[in-house]
Every structure is written in C-alpha cells, then in structure tokens.
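Missing here: one protein chain of the complex. Every other protein chain is in place.
Chains: A and B, in written order; residue numbering restarts at 1 for each.
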Amino acid sequence: MAISIPVEHVLYLAALLFLLGLVGVLVRRNVIFLLMSLEVMMNAAGLAFVAAGAKWGQPDGQIMFMFILALAAAEVAVALGLVLQLSRRFETLDVDAADELSG
Amino acid sequence: MEHLWLVPALPLLGFLVLFLTEGRLPDRVVAVVGAGSVGLAALVALFVGYQFTQSGVASHPQVLWTWMAVGSFAPTVTLHLDSLSLVMMGVVTGVGFLIHLYATGYMWKDHEEPRGYSRFFAYMNLFVFAMLMLVLGDNLLVLFLGWEGVGLCSYLLIGFYHRDGANGYAARKAFVVTRVGDTALALGLFLLFWEVGTLHIQDALDQAAALDKTTVTVICLLLLGGAVGKSAQVPLQTWLPDAMAGPTPVSALIHAATMVTAGVYLIARMQGLYLESADARHVVALVGLVTLLVSSFTALAQTDIKRILAYSTMSQIGYMFMALGVGAWSAAIFHLMTHAFFKALLFLAAGSVILAMHHEQDIFKMGGLRKKLPVPFWSMAIGSLGLMAFPFTSGFFSKDAILLTAWTEAGWLYWGGGVLAAGLTALYTVRMMVITFWGETKTEPHDASHGGFSRTNMWLPLVALCALSIGGGWFGIGVLDDTLGALIEVDSHFSPVALATMAMPILMIGLGWLIFTGRINVQGLVDSAVGRGLRRFFAGGWGFDWVYDRVFVGPFVWFAKANKGDFVDWTYRLTAGVVRATHYVAALTQSGRLRWYAANMAAGLVVLLLFVAGWL
Partner (left out) sequence: MNADLVLFWVPAAIAVFSTALVITRKNASRALVYLVISLLAVAVVFFVLGAPFAAALEVVVYAGAIVVLFLFVVMMLNLGRSSVLREGGWLRPNMWVLPGILAFVLLIVMFHVFAGTQAKTAGTEVPPSAVGRALFGPYLLAVELAGFLLLAALVGAYHLGRRYLEERRAVVEGTGEGVDAGGDGGR
C-alpha cells in the first residue's frame, strides 16, 4: 500500500517529533526519560530519510533508516549500561548530578 | 704522516666512549680509556713528528673534509703540521698524557659523586681534542672552534666540584672574562676576513703585506685581545687565580701547560701579520712586561700554594708575550715548552702535597714536609729550579734567550723589567719552598694514595717531568727555525749583560733563603705601615678584582635588577593575563551539565537554520 502525499507534510511530522524529543531532552532530568527522548529524535530523523526515499521511489532512504536503527540500538545498549553505573555511583538518576567535568 | 688525523681523533674517541657510557664503566676501565687515549695520541704524535722531521718538508697539510661551502667561502677542515704545531702537539699530547696518568691516581676516590671519575676524564679528553684542533687547524675558523672548545672544557673543569657554589662562581668568572677577549678575537677574525676574504691562515698571512698598515694594526690588536683573555694577561688576568678552584691536574694541564698558552700560540701563528705592524708588537711586549711585573709582585704576597703557582704562570706567560713583542718568536715557543714541563711538574707536586695535607692549600699551615714527603719535595725543588731559571735547567735556556733578545732588540727597559721579574720569581719561589718544606711541621701529612695503583701512577709522571724540567732545555728549538726564524744570535754568553741575567736568580735565591729562614730579619720592614699596605695591595692582586667589581660587575648587576620588570616582561605578563581571563570566561560555559550542552547545541541549530532560511 502506498499513497501519494506532499513530502513537506511528512517533513512537518518529522520536525514535530524531533522537536518534541528535543524538548524532552532539555526538560527531563531523569536520565531514562532523556534517553527515551533521544530515541524519539532519532526516529524522527529516520522518518525524514524514509520520506526522502519515498519521494524518489528509491531504497536508499530505507537503508539510511536501517543504519539509524543500528545506531540507536548500539547507543541505547551502551547508554543503559551507563545508566546502571550512574545509578550506582551517584545513587540517583538525575543527570545533573554527574557534573564533575564542570570547569 | 697520513696518521696525523689519529692524534686528535683518539682523545675525541675517548671522550665519546666516556660521555656515551655516562659513568657506567668501572673506574679502572675509565682510567685506561681516559689516560690511554691520550697516551696513544702521544705515541702517534711522536711517530708523526719523527716522520715529519725526517721528511724535511716545511709543512704538511691533511685535508679532512669541507666544512661548509657558502659562495667563495668554503673553509675545509684541514690539519696543518709544521714545526710550530709539531711542538704544540708534542706538548699537548706528551705533557697531557703525563698529567692524565697522574690524574688517574689523583682523582681516584676523590670525587664527590659516583660518576665523577668518568666525568672528569671525559672533560679532560674533550679538552685535549679541542686543544689539538686549536694547534693543528690550518684555518682560523677551526682554530676558533678549538679556542672555544678549550674554553668550554676549562669552564666545566674549574667547576668540577660543582657542589660548592664558589667553584661555580669561579668557573663563570673564567668563562665570562675570557669571553671578553673572545669577542675581540671574533671581531678580529671578521675584520681579517673582510679585508683578505679568507680565513686560511697561510693565505691570509701571504696577503698581509698588501694591507693598509692601520688595518693590520687594528686586526693585530683585536687578536691580541683574544690572546690576552685566554692567556690571563693584564687587564684580563683576574680569572686565572680563581680558576684554581678546579682539581689540581686541571690546573696543571689547562691553566698552566696548555690552554693559557694558546694566546702565545695564536700570536706566533699569526707572525706574518704582526711583522707588518711594529705598533702591535710594541703593545704585545708592553702587555707582557706589565703582566710580568704585576703578577710577580702579587705572587710574593699570596698564601695559597696554587694561587702562587697561578700568578707565576701569568708571569711566565708574560715573558712569552714580551718575547713575541720583541721579536724572539722562537724563544717564546721555546719558553712555552719548557714552562709546560716545569709548571706541570710544580702543579702535580703541589697536588701531591695538597692531597697529603687533606686538601689544605695554605702554605702557612704546612711546613717541615721535606723529610715526610720526599718525592713531592724533590719534584717541587726541581720544578722550582726550572721556574727560577737556575743555570742549565730547562727554564734557564728559554728565559735567557728571551732576555738577551730583549736586550739586543728592545733595549734596557724590557731587559731590566725581565731581570727584575726573574729576581722576584726566585724570591717568591724560595718563599713558597721554604715555608712549605722547612721549618716546623704544622699539619701531619697522611698517605693519600689509594694503594699501589694510584701511587705508581702519580709517581711516574713526576719523575718523567723532573727529567724534562732539567733536560728539556737541551732539546734546543732549532726545529722551529724554518717556521718562526732562528733564535737571534746574541753576542756572547759571557758578556756583562748575559752574566747579570744569569746571576740575578742565583743572588735572589740566596737572599730569599736568608730572609725566609729568618737569618735576615725583615719583620720590622714588613710590619711597617707601608709594608702592610703593600702586602695587602699585592695580596689582592693589585686591586683589579676590586676595580672590576665596582666598574663593571656592580653596575651591571644593578642595572639587571633595576630592569627586571621591563617592557618585554610586560608583554609576557599581558599575554598570560589575557589567556587567564579567557580561560576564566570559557570555563564558565563548562557547567558539566549534559542538558546545558544540549540546549546550547539546539541554540546553535537555531542560528544555523536561521541562516539556511535566509532570515539572518
């Protein structure tokens, strides 16, 4: 099933999702929510790629989406490992607690 | 003669071995490498010298390589062997080897640090190499390289006992004072190159006759400046007595036998230039005469045995300068050679005494050592006879040649000054000998030799140098005739002048003996106001140090201190301040908070997109 819709509409959707993710990253202090928001942002980027692929009727957009998917999987695996470390060392999930690199 | 390059190469090899192993070799191996390299060099020098005298050629150049090629300026590193450099090479390697051999015993367990023995011989070998480059170079650039090389080694060895700050000060003083002379020398070389377009010694001398007389005089005087600094002549003589802070073998090798005579060698080497300028020669003779008298009087009032010897070195080099100035070229080099023999002997014997006295150098704390230290006593006695020019010792022939030439060529002033100084020499030498070796024992000597190894090593050079001090004069110096011209024939060795010259030391030895053993009481004269004032004046080296401190050192230090926070410093401080302020501002952005960074990235994205949209 495939229908023809204006590309900019898909991009509007991608932008909306991306910005919602960004707001989540900026607002939430809980590192779990922060990571979820990151996933949303990546997903939005993938959506933009798929939209571009659909525009030209080529598989490249979907392939880019798959790479983003692989990246997200890798990122989330490492990041959740770090979350475990964070909660052990600082006894909290507050990302602002880990500010030891403060100049 | 193709083995000539080995002579400087062997000490260089010794230096490299000792330098690169950084004191990891056992001390016995160090001794073999350090003294052996110079000993082998001496053997090669002997062999080369024999070949050279047999071949009958006037000079033998050996080109090693081209140093650099800048247009027409393409100096080669060439070893140049003629009779002058042969004599110098023989002195440097021969006397140098004996002193190295002595030092293997003297420095044994003497050093403050574990690697001191190796360090000492590394410097000594480097010195011998540099000195050989100085005397063998056929090019003023190579000569200058050796000149600065020996200066460096002198600095390193004066400050050898570097834990004592005073020794470091003495080393710096020697370096800075000679640097004054070296600057003049460098200027002289520049001027010479400007005038003749080459620094090759023979080429430059060949063109000297065609030069303007004033220019030649200026060049000669500038070269003389370098020679005066290196050879511790008035007015740049103040560093030599302080240089006695180094180990005694260093004083013997560098500050008596070889390096300080480099100035004499330089002037003799540039003979062709000086022959063109009577004024310059006059200045050379005057410098020699003044130094001769100043240092002889000063030596009379010193109490430190090494300082006495240092001042006597200055006075003997004064003789050499005077000889160069009055035209007794060969005699100057002759005296250089005999002086190397007896002064090295005196220093080494004094070193043995000092070692037995637990490094006490004040002669008034010694006394009565004649029976207790027979070998140093006899060595010192023989060396003293050479120094005093006692008839038929080595020093007699050379000094006689100088004084008689002065009489025939330059008149009574130089002859009179020389004879007066010869008398003073006899006086202060007798004073040193009598106070040290006669009278009552004030410090009990101890056996400072560390077993048979060092005892033999210290004993052998003394005996060899004794033989040279007595018999060295019989070598004559005819070998120099084809380079510097023959000794000037004096009318008769039995003219009144010659007899007076010969008699002066003997008379003064007798007078000195009577005074210093107390048979003639001069206490009243010495203790009078004039006597005390004179003694203080002489003991302070005629106040040269005092004047220099106030005229040069004091104002310079004051200016340096006053200028500490100058304009240049302000630029540095401003730079540092700006960096620090920028760092402070930049550090403010480093909150360490992830979300703050993310927000900044987003803000950056906004700006970027505004650009893309064309709204900015």
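Everything below uses one rule, namely that a contact is a pair of C-beta atoms (placed from the backbone, for glycine too) under 8 Å apart; a residue touches a chain by one contact, two chains touch by 3 or more.
Since we're looking at a predicted model, the values are computed, not measured.
Partner chains of the missing chain, restricted to those shown and counted over the full complex, are A, B. By the touch criterion stated above, the residues of chain B touching the omitted chain are 599, 602-603, 605-606, 609-610, 612-613, 615.
One chain of the complex is left out; on chain A, the residues touching it are 1-13, 15-17, 19-24, 26-30, 32-33, 35-37, 39-40, 43, 46-47, 50-51, 53-63, 65-67, 69-78, 80-85, 87-89, 93-94.
Going forward, only the chains that are shown with their structure count from here on.
Centre-to-centre spacing of chain A and chain B amounts to 81 Å, using the average Cα coordinate of each chain. Residue ranges of chain B in contact with chain A, taken from their complex: 586-595, 598-599, 602. Of all residues in chain A, those touching chain B in their complex are 22, 25-26, 29, 34, 95-96, 98-103.
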